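Written below as structure tokens is the structure these notes are about.
Apart from one protein chain that is not included, each protein chain of the complex appears where it belongs.
Think of it as A and B in the order they're written, each chain with its own count starting at 1.
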Amino acid sequence: MTLPQIFFAYFAVALTGLSLLVVTRRNPVHGVMWMLILFIHVAGLYLFLNAEFLAAIQIIVYAGAILVLYLFVVMLLNLKKIEKERKFQHIWIVGLLVSVAFLTLLIPLLGKFSVYPPPGEYSVERINSEGQIMTVGRVLYTKFLLPFEIASLILLVSIIGAVVLSKRKLN
Amino acid sequence: MSGNYIPSHYLPVISILAFSVLVGLGALIAGLLVRPRRPYEQKLAPYESGNLPVGEPRYRFSVKFYIVAMLFVVFDVEAVFLYPWAVAYDRLGLFGFVEMMIFIVILLVGYVYAWKKGALTWE
Partner (left out) sequence: MIEFAILILKIAIVIGAVLLHVAYVVYFERKVIGHMQSRLGPMRVGPHGLLQPIADGIKLFFKEDIIPAHADKPIFYIAPVLGVVAALSSFAVIPFWESFHIADINIGLLYILALSSVGSYSIILAGWASNSKYSFLGGLRSSAQVISYEIAMGLSLVGVMMLAGSANLRDIVAAQSGIPFILFQPIAFFVFLMAAIAETNRAPFDMPEAESELVAGYATEYSGMRFGLFFMAEYAGMFVMSAIASVCFLGGWSGPDFWLFAHVPKVVWLLLKIYAFIFFYFWIRATLPRYRYDQLMNLGWKFFIPLALANIVITALIKLAV
């Protein structure tokens, strides 16, 4: 195994293990903490894919914003009551069936997956020569203009949704 | 696939992260060796101005905190879209200006809506 492969193996094992830790903790705040470590590992994996901008975004948006929202929600739960309850409800069998179904859907795709795909338009050297944020900026705001503007509409919907939901709670 | 790329310029970042963890833990461990430990029940009680603690400490808090957290997620994503745009702005020119103005105006609609509905006001 080469050095990059060793790192990839580490991230693969760590990500799987951390995800299991997240879903099996009795204390949901501990689950959120493992998720923070999980997100940091995902950022590390992005670095190995030469995607440093994505790594920064992973931390800023997922760890810094979305997970904080989770934490606010989870802190409200009555922990004493939760820890007394059974960990797995009877519904777990449904969850298992759904995940097995998704897995079987993925199996035919595995054959098409190439470990060393042919080099694309943006090679590591080209991206690094002008800087990653610059490349993302140039491509995102020209070639992917429409998805970018649609993102603003999605964000608008989520602002309205957040306000409507919370106002109902307030009244 | 991370088959052949090592982000070696991130070695300093990892090193300083590890170093600061050692500083933090080291300070605690050094303290552990020299400090006294004489706990008793009253000493371990949560501080409540000298009175006996009443009720649950982690009670339900105002829904305002959730609104702030949710709006924070949205505006954080907006800011994230602005970073690569700002860096590449010289190359994008007028076209980049117009498209970002459309983006900002759409989000301003949401911002004004939240303001009018009182979601930004903290009583």
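Details
In the analysis below, contacts are C-beta pairs under 8 Å (C-beta built on N, C-alpha and C of every residue); 3 or more make two chains touch, one makes a residue touch a chain.
On a predicted model such as this, the values are computed, not experimentally measured, just so you know.
Hidden chain, full complex: it touches shown chains A, B. As for the chain not pictured, it touches chain B at residues 9-13, 15-17, 19-21, 23-25, 27-28, 30-32, 34-39, 41, 43-49, 53, 57-59, 61, 65, 68-69, 71-72, 75-76, 79, 82-83, 86-90, 93-94, 97, 100-101, 104, 108, 111, 115, 120-123. Residues of chain A that touch the chain left out of the display are 27, 29-30, 33, 36, 52-53, 55-57, 59-60, 63-65, 68, 71, 75, 131-134.
Everything below uses one rule, namely that only the chains that are shown with their structure count from here on.
Here the CA centre of chain A is 16 Å from the CA centre of chain B.
Chain B contributes residues 1-7, 10, 58, 60-61, 63, 65-67, 69-74, 76-78, 80-81, 83-89, 91-92, 95-96, 99-100, 102-103, 106-107, 109-111, 113-114, 117-119 to its touches with chain A in the complex.
Residues 2-5, 7-8, 45, 47-50, 52-53, 57, 60-61, 64-66, 68-69, 72-73, 75-76, 79, 114-117, 124, 131, 133-134, 136-138, 140-142, 145, 148-149, 151-153, 155-156, 158-160, 162-163, 166-167, 169-170 of chain A are the ones touching chain B in the complex.
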